[in-house]
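Every protein chain of the complex appears in place save one, which is left out.
Right after this comes chain A.
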Amino acid sequence: MSDVVEKTLTALPSLLSLDSQTVATKLSSTSKLGALIRGITELRSKHEEEKLIQRELASLKDQVSSPHTSMRQMKEAMVRAIYCEMLGYEASFSYIHAIKLAQQGSILDKRVGYLAVCLFLKENHELLLLLVNTVLKDLQSTNLIEVCMALTVVSQMFPKDMIPAILPLVEEKLNHSKEIIRRKAVLALYKFYVMAPNQVQHIHNKFRKALCDKDPGVMFASLHIYLQMIKDNPEGYKDLTGSFVTILKQVVSGKLPMDFNYHTVPAPWLQIQLLRILSILGKNDKHSSEIMYEVLDESLKRAEINHNITYAILYECVKCIYTIYPNSDLHEKAAKCIGNFVISSKINLKYLGLKALTFVIQQDPKLALQHQMTIIECLDHPDILIKRETLELLFRITNAQNVTVIVEKMLEFLHQSKDDYTTIDLVGKVAEIAEKYAPENKWFIETMNTVFSLGGDMIQADIPNSFLKLLSEGFDNEEENKKLRLFAVDSYVSLLEGETRKLPQRFLQVIAWVLGEYSHLRTDLDPAKVMTLLSKLLDIRQISSETKTWVLMAMTKLCSGEASISKAQSVCEDYRSSSDTVLRQRAHELQLLSQDPALRGQLLPLHRGSETLEVDFSLSFLDAFVSEALAAGAAPYKPPHQRHEELAQEKALSLEPYELSLPINMSSYSVSGRQSPTLMSGSSGLSGDSTELSAKGSSATLKLEGVKRVWGKEGYLSKEDPVEEVAQVETLSPLSSPNQPPGAGRTLSNAAAPSETPEPQQEKLQLASSLFVGLSLQTSVCLMGQPEPTAQRFRRKAKTPNSSSSALPERVSVAPVPTSSVDNMLSHDPLEATSMLPEVTHETILPPNTEVNALLIDTANSSPSPSNGVEIPFETSENEIAKTPKHECPVRSLPPDLLGLPHTKITSLCSSQTLDVSACHVEKDDSVSLLIFTSNLSDSDMENIHFSFSTEQLQVSLSSERPLHEILKHSNAVCEYSLTVHAPAIHFQMVGTLSYESSSQSREMEFSYKLPLSSFIRPLVISTEQYGTHWLDFSNDTKQNLALVSEGQDPLTDTLNILKRKLGLHVVEVIGLEGIAACRLAQDQPCLLHCRVNAGTLAVWLRSPVPKLPDCLLYHCQRVLEET
């Protein structure tokens, strides 16, 4: 601001003598504070300042602790204490006095007291508890200023636990007659919402009142809360979209009082807040977005004044337009707006323009092409921030063709950057795009080398992890795999031959692992040489003991041949008595294994490649130990979050009075005291075990769960032909072609030499062509999300589906709806459906409202009498339908040999004018039969009928007795398929195709069918002893607490009976509070269930040798129990 006169401290003495100074300055400068400030400015050294302040603090301490100090003096002292704290000296002795001042001072002293409290104390400071009473008193004061002060302090910092104490008073202030109080109250509630959302849940409707407040200031304050709430739950506030749009309309058209204008722009803060809210509400929501289009257009139009604040609004508008459901007209306008930003000479606007471009580039890649020259200029901008933002933009437009150039630019930037945070972020991005789009092995390995050496040890842990994972798991092409590994080995050997001191630890670990694992691939490389290189690493002083462990592990894999073994021996000597236990363990392992090649070969086989290691996550081999410990009185294991919660509960301030029953408290204390040692030992045993695991199978160390998977999605192949815009530029740079990205990269580096390129312009054009190549191809608008990656060079193999780690998420993702997709059809208008089935209607006279379902029920078998004593485990709703009156329907009767077995109702899968396909499944003793009923309704015969099914989890085979080839006109046929479970799932979804020829035209029909796992569950009759022996053998398990059914005398038996009835479990035995049951999937796939009644819930523990089976079965148990 130009009208602020610059006055420096050197002019201080002369200024003080001037009478023209404001009264305020004069007053303070003659005060003690003035003296202090003047004193400090006269000092020469930091040391002198320190001495002066210490003196000052000592005198302050005396003053505040003296009982004769008046509140007025106290206030003055407090100001000086604040000043000392600002200079960086602690004045903690004054904190308590600040609270006292706020408590006891007059209204003026109070103000300083509150200010000091706000500046001195943090939200969690214990002294703040003393403030609660003062705040309470002031909130109830009749003096407006006092209430204001209290509300201000409350919204600055307030102990979370104390919110309930003042909440009613703050709430009450929402109805205050003064708008300033209402406004501050709303902001205080906003703060509470941010700190503890559940505490203000009950006043949500009061927020609505604040939104409708007649004072725009209060309404504005309420928008802070709404933005937060809408961020948390956009669906809940869709109804307010119209209101927000109306408010924005009024603001934009200048309906607010002049007071709200900022440099003639109406209420910019309010506008921006509203735009943010709208963008969240309109995201992925066409209907809400349509309401907004008009006002957004208006906002764009109105913001014409050349001022920063209008640009701020425009920027927010553009962001909103590109976030909500797209509108081409608005997109066009917004794109123009971004263009103006980008080409602006004002550097702040340019930066914002780049940011906006980065934001929209995924949806509108062509925009980047329009501004490519500006982007190139920004890449060489002297301001590092602009450069950084440009790289961010390039990162978003990376594809297989420009990756080399972009990575080169990023690495260039990394070499200059000194900021750790930027380095970590950018290194991660380089690694990501390098993995995704690497054009060739050599480039990839070299880039990763740079990433590791630049990123140092701050690098995100998942980068080396996913790199090693990529190397070890490999991708589809085995030959390429080997080449990549060989490149890595070569590159690392030459690296180790050079200077190794500067290499970061993480990089050394990667090198050690790769050499240990893959140096045997290079047959002309002597393992002894690698051993020597590795052992040299151990001599470096800076090397951490963690890296040493990696090196020792690599040596363990390598030590074959005499020279290597003797090398290994000498290394062992050095580390066998290391103080680091892990290192010592590795040294012992190395020694042992180097002497026993047979054992080594067994433990660390070569060519392990991609086979997955069976990891027993349930640690079932420890069960015997656990049960022994439990029997001996150890406390049961509690997962960390539970322990944490309990701890938190103990720590949290209890607002309720203590109970009187002291002895009970004592006893619970002694219990928890007894718990801790066993917990400790248990967890240490566990951790010891996990290192063991990771040590033995080196690839197990890489199986990190939750590692970001950049390789999951399939990329799409981008077309090779460049579009005209690119082609135009390309004529200038014949060297770079989109098919040869590495070549393009080299061109660039050549071009960088000034002698070779006379014109800098041409250089830029070349850069542009190599950067923006392939961009315009992605014309498809890809909304809200990353653009689809292009073809990836390295494509990871799909993970094996039966690993237990993948079981859980899948279980969650399956929607708990047992109805098949067929039901959708059935829920249509019954009349319409019946018209499709003329044959059925013609045979049965329907009451008008009868569900179509009833038609499809087979009467003869509706009440089956199962021979094995199991009742049909169907949904209750289906049973109800089965009881409705039925009509004989010979068309869809079951084959005679299946009569009497439990089966589902027959549901229609698909139908047309000429054809109807229905199905049901029958539960046989060791399999499930799927019966497909096909009715030919047309006037011509169906021939060459063929069914095919695609399902991953089931095996489908045709039961040979009933092959089906043709169906004569107006007749029906049944064919039977036998289903067995391949991999357990909660529900099995089958997609089938029926192909046939009718009147010499071949046709196809698709249908889908869904069965629950429970259809495949059969009771398993075993004795308690057998159960006991099996229990420990099974490694896949799951545990959960389920609700007990409590209708009769014995809840456990009741619950087990329900499970028996509904799911067909065999109850083996019930002993006291525990019960065991067993069932099986097929002949050899048992699942054991153990339940124990525990504090009103049923702790269920399922075990099976089949992965995922316990999880899936548990789901059904839970559902069954919830339904009853």
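Quick notes
One rule holds in what follows: contacts are C-beta pairs under 8 Å (C-beta built on N, C-alpha and C of every residue); 3 or more make two chains touch, one makes a residue touch a chain; residues count from 1.
The definition used in the following text is that contacts and distances are computed from a predicted model.
Its UniProt record calls the unshown chain "AP complex subunit sigma", which is the correct pick from "H(+)-transporting V0 sector ATPase subunit c", "Eukaryotic translation initiation factor 6", "Aspartate aminotransferase" or "AP complex subunit sigma". Considering A:R111, A:K436, A:R586 or A:H1090, the position touching the chain not shown turns out to be A:R111 (whole complex). Listed residues A:L385, A:A461, A:I540 or A:L958: the one in touch with the omitted chain is A:L385.
Considering A:F93, A:F260 or A:Y325, the position touching the chain not shown turns out to be A:F260 (whole complex). Only one residue in the set A:D213, A:D285 or A:E316 touches the chain that does not appear here, and it is A:E316. On the side of chain A, the interface with the absent chain consists of residues 1, 3-9, 12, 15, 22, 24-25, 27-34, 37, 72-73, 76, 79, 82-83, 86-88, 90, 106-108, 111-112, 115, 118-119, 122-124, 145, 148, 152, 155-157, 180, 183-184, 187, 190-191, 194, 217, 221, 224, 259-260, 262, 267-269, 272, 308-309, 311-312, 315-316, 347-348, 350-352, 382-383, 385-386, 388, 419, 421-422, using the contact rule stated above.
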